[in-house]
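A single protein chain has been omitted; all remaining protein chains appear in their positions.
Let's turn to chain A:
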Amino acid sequence: MEYNILIGGEAGQGMDTIGNLLEKTLKRCGFYVFTYKDYMSRIRGGHNFNQVRFSDKPLYTHSPDLDIIFALNEETINLHNSRLKQDGIIICDNDIAKVKEVMHLPLVETSKKVQDMRVYTTAGLGAILKIFGLPLDIAEGVIRDEFSGKIAETNIQAVRAGYEMIGVRHKLETREDKNIIINGNQAVAMGAIAAGCKFYCGYPMTPSSGVLTFMASKSDEMGIMVQQVEDEVAALNMALGASYAGVRAMTGSSGGGFALMVEALSLAGMIETPVVVIDVQRPAPATGFPTRTEQADLRFLIHAGHGEFPRMVIALRDPEDAFYQTARAFNIAEKYQIPVLLMSDEYLSDYTVTIKPYDFGKVKIERYISGPEAVEGEEYKRFKITESGVSPRILPGKVEGQVVLVDSDEHDEWGHITESAEMRVAMVDKRMRKLEGLRQEIEEPWFIGKENPENLIVCWGSTYGAVREAVERLNGEGVSIGALVYGDIWPLPTKRLMELYPKVQKLIDIEQNATGQLDSLIKEKALIRCSHKILKYDGRAFSGVEIYNRLKEEVL
């Protein structure tokens, strides 16, 4: 079984609140839930919608076909009616759209009765739950968790009233609920907190703000310094200061804000100071599409910063992966004293999905910080030339009589500015030697689908869910197809691709950008050329159905 509900209206009408209550209720009823959000870059008005898809099987992406449209205005019906399944239902208030196939409910009237206009969407929630014959007490529990006092009680009256307005259409049984429901931004923040991040700073920018917001909401409880700073230039410099002083530090933004951080990213490379940065991509160039999605910063991130220095770039595939990879990023940053860049995008940051609860026992915190034993001779050498390229790191103030000097100019082993040609070469070589170690750390992409497939997809990051759904459907139809889904993307792991490639007839690149950036990287690093490219850059995320259809039309 699987159903898909769209709630649409103007920004400010409460789609997020109702979407949140609905997805939590469905989750607690034991279903797998996937909520996709589409919203405009404005504060009030415009057209926004949430699509809540739920099933008795795990979900990885959104779906276009709708079973129910809950319209908060007439525009919603006009825009989405064509996607309604044959036996689908449109529900809305009496006052909206006098079209006859629409089910009109006295929603606003109900909210008038309880003297709170805000709750008429909650009455809609009651109606939706009734359509599926789901019990009311679970929804009431969710409402009590989300609201308190009088507002909770008013909402409960509204949900009960909505429940009475309609009859059962599909009787569903509740199941045991063992999952959590979370979005990508929250997952990244959870990973950072689990990893012991004690300093997070940033400048608000959609769609990355959710990471900053979640960190801030846990600041007091978890003892994390969270700073909203004057600009992104300050953000990365400040994070580097905090990291130099010894705490795990992170900052994040979206493409345009990350562009401002690039100067300091190069500084991180030079002063060999660990830091984690997340770029939650949105369509660019410049301000682009602020609330929409794209995967076009890959080439930018792997080359960001003037000069040459090692860094690692990890693309996050889903909220489960995002948690573990973020935690891992802190360890790698500290082990190699490098910046680690995480890549998410608007789609991953905003969709919410049910996953099994994180296993905090799996998160290991590895610090790689030295004490007095790192001092050889009289003075500590912050940039001691070593075989691995990694120098022992002590923290300022922590070893009596020893000081820690870092410098953005080329420097000697103590950190003092030098113009020596020999020292320059020795320092560049030292820094670049870290790549050898880093290559041992990188993980091969996930493989999904049929073993040794004739058709192989390469993709990265958040397209994982949609690609997975398409591959599974095609495998079910007997098509020999599989996919490599890249997480670690710089340095690019190539081993698994090289193994699979000889048996592959069609190599298909699937990305949300206009040029095929992963394809170009594969050409460069593996000398392999993709035979097909399925690209999308309209700012809207691929669904599994869309990838399935395009593979059928353009490749298979």
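Everything that follows uses one rule, which is that a contact is a pair of C-beta atoms (placed from the backbone, for glycine too) under 8 Å apart; a residue touches a chain by one contact, two chains touch by 3 or more; residues count from 1.
Following the convention adopted for this analysis, contacts and distances are computed from a predicted model.
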Checklist entry - Can you pick, from "Acetolactate synthase small subunit", "PTS system ascorbate-specific IIB component", "2-oxoacid:ferredoxin oxidoreductase subunit beta" or "ABC transporter permease", the UniProt protein name of the chain not displayed? => result "2-oxoacid:ferredoxin oxidoreductase subunit beta"
Next on the checklist: Tell me which of A:258, A:300 or A:358 is the one touching the absent chain.
Outcome noted: A:358
Checklist outcome for this item: By the document's definition of touch, the residue of A:143, A:182 or A:448 touching the omitted chain is A:182
Checklist entry - With respect to the chain omitted from the figure, which of A:95, A:173 or A:230 is a touching residue? => result A:230
Checklist outcome for this item: The one of A:193, A:479 or A:518 in touch with the missing chain is A:193
Checklist entry - Which residues does chain A use to touch the chain missing from this display? => result 28, 180-182, 186, 190, 193-196, 198-199, 201, 218-220, 222-223, 225, 227, 229-231, 233-235, 237-249, 263-264, 267, 271, 327, 357-358, 360-361, 363-365, 367, 378-379, 395-409, 412, 414-417
